[in-house]
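Quick one: the structure is below, questions incoming.
Complex shown without one protein chain; remaining protein chains in place.
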Amino acid sequence: MRREQAGAVRAGRRAAWIVPGGTGTGLVRLWVMLMAWLLLVGGGMAQAQESGPPYPPVLPGKALVFPQDFGAHPDYRTEWWYITGWLRDAAGVERGFQLTFFRVRTRIGEDNPSRFAPRQLVLAHAAVADPASGRLRHAERSGRAYPGLVEALEGRTAVRVDDWFLAGGDSTQAGYRSRIEAEDFGFELDFTPDRPPVINGREGYSQKAPDPLNASYYYSRPQLAVRGTLRLDGEPVAVSGHAWLDHEWSSEILPAEARGWDWIGINLADGGGLMAFRMRDHDGRALWAAASTSARDGSVRIHPPAEVRFEPLRHWRSPRTGIEYPVEWAVTVAERRFRLSPLMDDQELDSRASTGAIYWEGAVRLYEAGEGAEAEVGGEVGRGYLEMTGYAERLRM
Amino acid sequence: MQRQGARPVSVPLRRLFLASLLRRRLASALSLLAIALGVALGLAVHLIHGAALDEFGRGMRAVAGKADLQVVGARDGFDEGLFVTLARRPEVAAASPVLEIEARLPGREESLRILGVDLFRVLRVQPGLMPLADGDGDDLRFAALRPGVVFLSEDAHQRLSSPGRSAAGEALPPALADARIAVQSGVRSLVLEAGGRVPGASGVLGVMDLGAAQQAFGRIGVLSRIDLRLAEGVSPSAAQAALSALLPPGIALRAPEAAAGELGSLSRAYRVNLTMLAAIALLTGGFLVFSTQLLSVARRRREFALLRALGLVRAELMRGLLAEGAAVGVVGGVLGVALGHALAAGAFRLVGGDLGAGFFRGVAPQLAFDPAASLAYLLLGVLAGIAGTWLPARAAAAVAPARALRAGEGERAGLPRGDGRGRLAAAMLVLAVLACLVPPLGGIPVGGYAAVVFVLAAAILALPVLARFVLPLLARGRSATWRLAHARLAAAPGQAVVAGAGVIASVALAVSMAIMVNSFRVSVDEWLAQVLPADLYVRASVASGSGYLDPQALAAIAATPGVARVDTTRLINLRLSDAEPLFSVLARPAQGNWGLPLVSGSMEPVVGDAESLPPAWVSEAAADRHDLSRGSRFELPLGGRMQAFRVAGVWRDYARQHGAALIESRDYVALTGDDRVNDAALLLAPGATSAAVAQALRERFGAEHITIALPGEIRAISLQIFDRTFLITYLMEAVAVVIGLFGIATTFAALAATRQGEFGMLRHLGFTRAEIGRLIATEGALTAGLGVVAGLAGGAAIAWVLIEIINRQSFHWSMELAVPCSGLTIFAVSLVMLAALVARLAGRHAMRQSAVLAVKADW
Partner (left out) sequence: MLQLDRVTRILPGAPARVLFEGLALRVEAGECVAIVGESGSGKSTLLNCIAGLEAIDGGTIRVGDTPIERLDDDAMARLRRSHFGFVFQAFHILPHLDLLQNVALPLWLLGTAEADAARRAREMLARVGLGARATDPPQQLSGGELQRVAIARALVHRPHLVLADEPTGNLDPGRASEVLDLLLGQIRDSRAAGVMVTHSRSAAARADRVLELRADGLHDITERT
C-alpha cells in the first residue's frame, strides 16, 4: 500500500542531495536549483507568482478509468511513468534498463497565453546497467511542455521530450513503445502487457505516509514483454525481456520526517508481480511500508504496512562517493520471505555533475528464502529493480 | 669597388647622417611628430573598430554558444511555428529559441537588451546564457522560470548600477535599485526583479524566461532567433541545404559569425572613410619628411660633394640619406603606435567603441595590443619616412661633386625648379575624372578614393603654375618686405611646393570634409524640415525597442483635447536576403502629416497597374541597391510570404543607410495583422498649443513612457547626433591642419638656417630686426596662401568627389552641394595668419644671429 509514495519520493530524491551541497560551477548550481525545485514536491511553494487553480488533493474513492488514466493528469503537481526491466540479447547477456518520464505542473504562467510559458515541464531519465562495463550508463532530457515537441498528453500514454518518447496505452490491452537516443547508449523497445493494470492501494488511492494527505493515484503494469533493440557501443542489437511500468500522479508527497526509501518492483518467474517499499525516517526505521502482489490470472493482493519488512544483508561502498548502500536484502511480504541480490554491485547513479542526484537504482534477482535471516537461499523466483535513496544525506524538504 | 660598396656605412651613417637629424632638431621632431600622428590616427581607427567588432563577436559567440547555425528574420521577429519544425528535424541535435527585446528603460536614455530564452534548451546550445540566481535557499528554485525575473550579465549589472541619464541628458539614479529595474512595454512600465547574474555572458544584456518575455513585451508567438546545434556528422552547409527550403521568406539560416560580418559590413564604409582620413594624415607626414629632407639635402650639398670627393660611394650616400628618413619613420612610427593605443583607449572611455557612428551601441570593448596591426602601421610610418627621402636622396646622389663644391652655389641649388609641372597636373586631373567613372568594388568606392589621391597630386603639382599666375596679381605692395617675399616666391616656386605641399594636402582634406559635412548638414536639415511637418510627435521608443503604441493608446491620443488628427508610423526591419543587412519598412498613411522628400516619382500610385499592386515608395539606397524606379515591381517578406508592391516614387532618406520602403498603413495591417505603432504625428486643432497637448499626453501615459517632441526639437537632436557623428572627422581634420602647419614650420626653420647670410646682409642694408621677422612671416603667409588657394581648389574638387561619388556609393545618400563660404574664408585667413606666425617663430633663430657673423659666412 505504501509503495506509491516511493514513486513520489523518487522525484524528490534528486533534489535532496544537491541543494545543501552546492556542486561545481554556478551554472550547475542553478541548474540544480531549478531541477530541485521542479522535482521537489512539498513545502516552500507558497509564492506570490503562483498562478492558476491550486493542485487538486489526492483523495480516496476516485476509481481509475482506462484508457483515460493511462494519459497525463496535468492538474496534479507531479506525475511519472516509470519503466524498469531486464533485457537479454542474442548472446544471452542480461542487462537492466530503466526509463522514466516525469511531468511537473509549476503553477507558473498559467495566465500567460505564450506557448512557451513553463506551465508544465517534462523530464526524462534513462539508464542501462551493463555488467560488462560494470557501471550505469545514464542520460536525461528535460523541457517545458511545447506542442509537438515536449508533451504529456491526456487520454492515453503519450509523453515526449524532443526525440525521446513513451507512447501507448490506447486500451488496457494495448502495448507501449519507447525510443531513447543518448550519447553512449540508446534503445527502441516495444512493451506488451498480458493482463490489465494492477491497481495499487485502495482503488488506486495509494497512501504514502501516516498522514492520508501524503498519497498518490497509482497503478502498475507488471510482466510487460519487451522486444526491441539496444545500442551500447556500436550497432544496435536485438533484445527481449520483461519490464515493469509504474504510473503515478499526486499533489503532496513526502512528510517532513521521511529521509529516504527502499523500493522493489519484481516480475516473478511464475508470471506474478511483486511491488514493495518502505519509507525510512531519519534513524533508518520504517516510517511506512506497503506492497502489492499480483498473479498471472490478474488477482491482486494488497499488503498493509505490518506485512512488509526490509532487512539489509550486505553493504557495498561506492568508490566514487564513499556512500554505503545495502545491496543485498531480506524482504518479507506477508508469509513469504525473499532474498534480493544485485545484477552488479555498482549501480549507483552519481549525476552530481548534471542534476546532482546520488542514489542507487539497479537490476536485482529475487530468490526464495526460508525462515530467518540466515536461512538458506532457494532458487531464483523473479527479476526486477531495486531503488534506494536517502543514503547519502538527509532529505531536505 | 665591391669591397668599397660593402663597407659598413655605420660610422659615416652615425656621424654624418643620423647626427644631422639631431642638428636640425625642430625639423626632425616635427616630421617625426607628423608621421606619429598619421600612424596614430590610422592605428587608432583600426584598433577601436577592431576591438568593438571583437567584443561584438565575443558577445555573439557567448550568446550563440555552441550553435552551428542561426535562424534569423526581421528585427521584429518571426512566427514561432518554425521552431517545432526545425527542432524535430533529424539534422538538428538541439534548437534553442530566443526572443530578443531592446527593452526601453522608462524615461532613460539607455536601454537593456533582454534575451528571452528557454532555460532547458539554452543549456545544450548556448550555455553562456545560463543564469545564476543570487542568494541561497528555497526561493532559488523559483527564480529561473518565474515571470518578472531578469538575470543580468556582469556588464549589465555594472552599467545599470551606476548613475544613469535621462533622455534629456539629466543625471538619474541607477536604473537598478533594490534588485529591481523598470522596463517599458508598450506605454506601460514593468518592474522586473533582478534575480541573479548571467556569468557566462559578455556585453550589456539580461536573460529571462522566454514565455515570460513573450507575455511581458506583448510578443506572444514571436521569436527573434533560433540557434541550432546540428546532429553529429551533419555539416552546416548540408543542414543549410536541407533546412533552407523549410524557411518562409524573410528568414535566413546562417552561421552565427555572419552577424558580426553583417555588422562589419554595416560599419565598413564609415571605417574606410576614417582610415582614408588617417592615410591622408600619414601622407602629409610623408610630405613633411620630403620637404625637410629636401631642404636639408640642399643645405648639405657641399658637404656631400666633399664626402664624394673624399671617396664616399654614391650608393652609400643614398643609403645614408634613406636611413635618415627611415630613422624618422621608425621613431615616429613607434611613437605613433603608442599614441594610437592611447587614442583608442581614450576613445573607448569617451565615446565607446562606435567611433561616434552608433554601430556598436551597448558594446563595451576592451583595448588589446594588436601586434600585427601595430607592426603594419609602424612599417607604414617607416615607409612614409623613406618615401619622403627618396627623391631628395636621389637628387643628392646624382650631383656632380665638382660643381657642388664650387663657391657661390646658392641654397637654391638642389631644390625643384618648379616648372614644367602644369602638364602633369592636368594629366592627374584627367585621371581623377576617369577614376570617378569606376564603379564601386564590393560597396567600397575605390574609384572615388583614387580620384581623391589624383586630385591631391594635381593640386600639389599645380602649385608652381598657380604661383606664376597668382603672384603677378599680388605684385602691388611697396614695402620692401613684401617685395622681397614676393620676389623670392615668384623666383623660386619650387620652394613653395616644398613648404606648401603639406599645407595643400591638409587644407584640401579639411576643406573637402568641411564642404561635404556642411552640404550633408544642410541637406539633412532641409530633409528634417520636410519629413517633420506635423505639430507634435509622440513616440514610445525607438524602432526595435520595447515601447510601442497600440490601438488603445492611439485612441487615447486622438481623444486628447486639441488633437485634430493623428497619423502613425510603424517601422519594421526585414531581412531581404541572407547576406544583406536589415531593410526598413515604414508603414504609414502616404498622404498625411508625414512629409516625404521625393527625389523622383510622385506621391500618386501608378495608375493602370495590371496587377493592381499596393504602392511603395523606396529610399535612394533601396533604389540603388535593388535598381528600382517608379513603376518597378518590388517584393517584401511581410506576414511570412513575399508581397509584391509597385514603386511609386523614390525618396531621400538619411536615416536608414541600407534601404527603406514606405507602404500604406492599411496595406501593412492587412498583410500582417500587426497594428502596433512606433510613432504618432499629431496635427493640432486651431488654438491648441503644443505645450498643453504635450502636458495632457504626459499625464495620460506617464511622462517616462512616451517621448513627445516638437519638430524643432527633433531637428535639433538629429543635428546634434549628426554633429557628434562627425566629431571624430573634425578631430582628424584638425590634426591634418596641424601637420600642414608643421610643414610650414620645418621648412622655414630649415630655410632660416640657410638664409642667415641673406638676413645679415639685409640688416646691413638697413632692415630692422622686426622687418626681418616680418619678411619671414610674409613669406610664410604667401607660401601658405598659395598652398591654401591650391588646397581650396583641390578641396572643392575632392568635396565634389566625396559628395557625388564616395557618399553616393558608400551610403547611397544624395545631397545638395552647400559651400560654407564664411567658414572657409575664416579658416583660410586664419591658416595663412597662423602660417605667418609659425614661420616667424621658426625663423626666430635666424633673426637672433649677429648680422656681422652672418655676412662672414660664405654661402
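We just call them A and B in the order they show up, numbering each chain from 1.
In this text, contacts are C-beta pairs under 8 Å (C-beta built on N, C-alpha and C of every residue); 3 or more make two chains touch, one makes a residue touch a chain.
Not measured: the values here are computed from a predicted model.
Hidden chain, full complex: it touches shown chains B. Here one chain is not drawn; of B:R254, B:R308, B:R763 or B:R840, the residue touching it is B:R763. The chain not shown here is touched by just one of B:S479, B:S602 or B:S830, and that residue is B:S479.
Interface residues of chain B facing the missing partner chain: 407-408, 410-412, 478-480, 483-484, 487-488, 491-492, 757-758, 760-761, 763-771, 850-852, 855-859.
Quick note on the criterion: only the chains that are shown with their structure count from here on.
Chain A and chain B have Cα centroids separated by 64 Å.
For chain A in complex with chain B, the residues that touch the partner chain are 26-27, 29-31, 33-34, 36-38, 40, 43-44, 47, 49, 106, 108-109, 112-118, 121, 142-144, 146-149, 162-163.
Here chain B touches chain A in the complex through residues 80, 83-84, 87-88, 94, 97, 116, 118-121, 123, 127, 130-133, 138-148, 196-197, 199-200, 209-212, 214-215, 220-221, going by the rule given at the top.
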